[in-house]
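Shown here: the complex without one of its protein chains, the others still in place.
Up next is chain A:
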Amino acid sequence: MPTDTKRVRGPEVSQSPSLFLCKNAVKKSTASNDARVDGRQRGQVDVRSVFVRCGLISQAKGSAYIEAGNTKLICCVYGPRETERKDETDMKSGRLITDMRFAPFSCRERGSWIQGSDEKDLSLMLLESLRPGVCLQKYPRSQIEVNVMVLENDGAVLAHAVTCASMALADAGIEMYDLVLGCSIRQEGATYLIDPTFLEENGYNLASGSRENLGSLTVAFLPSLNQISGLQSDGEMGEDTLTGDVRTCIEGCFKLYPVIQQALSKAVRRKAPPSES
């Protein structure tokens, strides 16, 4: 009898795991408009505290891991190495190649290992955000590869990917003009939610009746040079709201900056303890 090789069936006595799932309370925010599900405040620059660590992957030239709430990402950097495809060799500057993938277990629904179209989109946005920060003209004829893998998606994935990737680049010793930090915001009516979780991003906890000024924004920011390298916006927002949100995201990035600096310093110290000479 031909066996069905494409479907992986569990043993006969298996039960669906959805029976055992604790239902996350997707309640309407009947509570006061100020509190978010995880205890942070609306309308304030209250980013999730991050855990970052560099240099955990020995095979890669540089690597970084970031955890913000439940969002977990890991990034590896390889290079500079010779460009693989001859027709893409650039004589004057190097090339930056970014690749962002979601692990199949990262979202609520199991994904596939093959890169989907939104992963390609995010990779492109990551590339645009990182490229102004890297001194590519110091690496002619070479390519630098940045691979980001999302281990768990709980919102603000692009923003944290940008931060993680720039930390990995700094850990790899690639010359950069500045670190690139990312911050994400979700606008709902009159208030905003900075660094939204997955549920907040997809509008499951809609405050009652807000249909205008509904959208999200992700900003990639270079703190020392005070420049924005990437901006991605979704939804409909008024002009003033949008500019206000950009400023709020920049504030969020500044809050993140000291943590990233400390993590990088620790990584440098770990790799090479300060010499006495």
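Keep in mind that, in the parts below, contacts are C-beta pairs under 8 Å (C-beta built on N, C-alpha and C of every residue); 3 or more make two chains touch, one makes a residue touch a chain; residues count from 1.
The definition used in the following text is that contacts and distances are computed from a predicted model.
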{"item": "Options \"Serine/threonine-protein phosphatase 2A 55 kDa regulatory subunit B\", \"Sodium/hydrogen exchanger\", \"Trafficking protein particle complex subunit\" or \"Exosome complex component CSL4\": UniProt name of the undisplayed chain", "value": "\"Exosome complex component CSL4\""}
{"item": "Given A:V45, A:M100, A:V148 or A:M176, the one touching the chain that is not displayed", "value": "A:M176"}
{"item": "Options A:G189, A:P223 or A:G244, residue touching the unrepresented chain", "value": "A:P223"}
{"item": "Residues of chain A (touch criterion as defined above) contacting the omitted chain", "value": "61, 79-82, 86-87, 89-91, 133, 135, 139-142, 170-179, 222-225, 260-261, 264-265, 267-269, 271-272, 274-275, 277"}
